[in-house]
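For this view, one protein chain was removed and the others were kept in their places.
What follows is chain A.
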Amino acid sequence: MNNLIVLPMVLPLLTGVFIVFFKSYIQVQRWGTFILLLVNVGISVIILRQIQIDGIISIDFGGWAAPFGILFVADSFAALLVLTTNIVSAICVLYAMPTIGKRRETFYFYPFVNFLVAGVNGSFLTGDIFNLFVTFEVMLLASYALITLGGTRLQLKESLKYIAINVVSSSLFLIAIAYLYGTLGTLNMAHLSMRIAESGQTPLLTVISLLFLIVFSLKSGLLLYQWLPGSYSTPPTAIAALFGALLTKVGIYALFRTFTLLFYHEQQITHTLIAIMAGVTLIGGCIGAIAYNNIRQIVAYNVVIAVGFILVGLAIMNTTAIEGAIYYLVHDMIVKALLFLLAGTMIYLTKSEKLDEMSGLIRNYPSLGWMFFITVLSLTGIPPLSGFIGKVLLGQGAIVAESYILLLLSFMSGFVVLYSLLRIFMSCFWGETIISEEEETPLSKKVIFPSAILVVLTFALGFGAESIAPYVQDAAYTLTNPSVYINAILPD
C-alpha cells in the first residue's frame, strides 16, 4: 500500500517519456496527459484518506531504512497539495488543448507538462532534503522549457532572467545543503529535525537556515519577487496559469517544511525575518497590482500578494494561523489558475493586454464577465467562496499571537486585490461596448469550460470547507508538532 505514494511522481515521468514518441499523434498526447492527471487525482485522494486512517505514510526506496536511504513521505499537508496540483494541472491541460496552438503541441508541450507535474509532486512528497533539490530541478528544467516554448522575442528575453535567477538560487540551495550536511551529517529531514533538536539550534545552524530562507524566497517570490511578474506574464495563458498556480507554491511548501520541521527553535530570528519579508512582499505586491495598466502584469502581481499573505501564516506560527494558511494555499492554487485563465481568455478574445483598449465585454461575453466577477469575490474572501475560511482562520491566528501589524497588512492587501481586479472588471466589462456582434471573436465552449470547472471548484471548496477540515487540521497539527513527523519516519 505504501508504494502508492511514489506514483504521483513516477506516473507523470513515465507518461512524459511515453508520449514523446507520439510527436505527430496529438490526440494521444492530449488525452494521455489528461487521463494520467485524472488517475493522479484519484491516487492522491486515496493517499489522503489513507493518511487519516494510518497516520503519515512513508516508503524507503530500495529497502534502505530511514536515515540512510532516500524516502518519500506523505503527510496530510503534502497529500492535499498533491491533490490540488493534479486537479489544477488537469484543468490547465484542458484549457491548453484548444488554445495553445498546433506548433507548441507538436513541440512537446504535453511531455513538458508531465515532467513539470512530476517535479512538483516529487517536491511535495520527498522526505530528503537533497532529493528536494533534485525534484526542484526536475520541475525547473521543465519550466525552463515551457517558458521558452514557442520562442517569441519577449518570451526569450524574459526567460533569460527567469533561468539565470533560478540557476543561481539552485547553487545557493546546494551550498545550504552542503553546510547542513557538514554540520549535522545527515540529509533525511526527520533525522535532521531530531539532530537539530538534540544539539539545539546553534548560531551556525541559524545562519544556514537563513541561507535556506533566501533560496526558497527566491523560488517562491517572497520579497525577492522582482523576476516574477515579467516571466509569468510572457508565456501563453495555459502555461502562465500552470506557473502561477504551481511554481511559487512549491517554494512556499519548502519554506513551510523547513521552518516548521527543522528550524523552529530560534523563532525570534527566523520567523521575525519571515514576518518582515511577508509584510514587505504584501506592500510591494499591492503597489505593483495597482501601478500597471496591463492585465497580465496586474494578475502576476496578485500572485505576489498571495505569497505574502500565505507566509504571514508561517510567520505567526500557531496552529490556527497555519491552518488558515493551508486553506488559503489550496484556495489560491485553484483561484489563481482561474484568474490566469480568465485574463488569458480576455486577451485572446480582444487581442489586447491593455486595460484602456477593452470596454463593455459583458455584452459580448456575459458568461466570462460573471465568472471574472465571481473570481474577484473569491480572491477577496467573500463568505460562500473559498477564500473566506482561510482569511478568517489566519486573522484569528494573528489576533491570538497579537501580531496586529501583520493582521492589518494582510487584510489591507485584500482591499488592494479587490481594487486592482475591480479596476479590470470595470474598465473591461462595463462601459460602452466597442466590439460589435459581427466583429467579435466567438468564444468557444471548449475555451470557457475549464474556467467553469474552476468556478465550481471554488464554490465547492467554500461550501465544503467542513469536509476538508479534518485533513487541513491534521496537516496543521503535523506541521506544528514536528515529533509526529519524526516518530512516523524514525519509530525508535
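Quick note on the criterion: a contact is a pair of C-beta atoms (placed from the backbone, for glycine too) under 8 Å apart; a residue touches a chain by one contact, two chains touch by 3 or more; residues count from 1.
Just so we're on the same page, contacts and distances are computed from a predicted model.
Q: Which protein name, taken from UniProt, belongs to the chain you can't see among "NADH-quinone oxidoreductase subunit J", "YeiH family protein", "Cytochrome c oxidase subunit 2A" or "Multisubunit sodium/proton antiporter MrpC subunit"?
A: "Multisubunit sodium/proton antiporter MrpC subunit"
Q: Quick one: say which of A:Val6, A:Val28, A:Val45 or A:Ala145 touches the chain that got left out.
A: Residue touching the absent chain, from the options given: A:Ala145.
Q: If the hidden chain were put back, which of A:Ala164, A:Met426 or A:Ala469 would touch it?
A: A:Ala164
Q: Which of A:Ala65, A:Leu174, A:Ile287 or A:Ala469 sits in contact with the chain that's absent?
A: Touching the chain that is not displayed is residue A:Leu174.
Q: For the chain not shown, which residue from A:Phe130, A:Phe373, A:Phe425 or A:Tyr477 touches it across the whole complex?
A: A:Phe130
Q: What residue numbers in chain A mark contact with the hidden partner chain?
A: 130, 133-134, 137, 140-141, 144-145, 148, 151, 153-154, 156-161, 163-164, 167-168, 170-171, 174-175, 177-179, 181-182, 187, 229-230, 233-234, 294, 297
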